[in-house]
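Structure, as structure tokens:
A single protein chain has been omitted from the complex, and every remaining protein chain is retained in its original position.
Right after this comes subunit A.
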Amino acid sequence: MVIKTKQVIRVGIGDMNIASSPDTIRTSGLGSCVGIILYDDVKKTAGLAHIMLPDSTLAKKQGMKRAKYADTAIYDLVHALKDIGISTYRLKAKIAGGAQMFQLSSSNDMMRIGPRNIEAVKSILLSFRIPIMAEDVGGTTGRTIEFDPASCELHIRSVNKREKVI
């Protein structure tokens, strides 16, 4: 029998990936970005997307990474999970991020990107009928998150705060 060693799958900014127990999946330094975890608690498999922008129609050019946007990232993640035999109706979600790192009083809409990302993620998940089981969003601090598909726990680390588990 082969004993599989536990690995941490890392997801970069504007990227996505999938992990199954005993592996965990992690993304670092979420600021205004949002980390979206879609998981199946029976098959103990989870996908994670680290999105930067709410909507792919914001793209001013074609052919960019789809995992950067909330809409295309969630769509692709749902389909990638379907491809490995996980039906969308089994999926549950946990989300974290969407902070406002600097309190700019600027009229620049891009500075409100954190809250806009959160809104977009929630409405897209709703349209897929994927329930959000837990969230840690907003605020003014960055987050590094790691999801364990075995326990379905999401560990959240922030500067000067105790690790949080949701």
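Everything below uses one rule, namely that a contact is a pair of C-beta atoms (placed from the backbone, for glycine too) under 8 Å apart; a residue touches a chain by one contact, two chains touch by 3 or more; residues count from 1.
Assume contacts and distances are computed from a predicted model.
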item	value
Candidate names "Iron(III) transport system ATP-binding protein", "Multisubunit sodium/proton antiporter, MrpC subunit", "AzlC family ABC transporter permease" or "Chemotaxis protein CheC"; UniProt protein name, chain not shown	"Chemotaxis protein CheC"
Contact partner of the left-out chain, one of A:Ile9, A:Leu30 or A:Ile130	A:Leu30
Absent-chain interface as seen on subunit A, which is shown	12-15, 28-33, 52-53, 58-65, 68, 99, 101-104, 106, 108, 110, 113, 141-144, 158-160
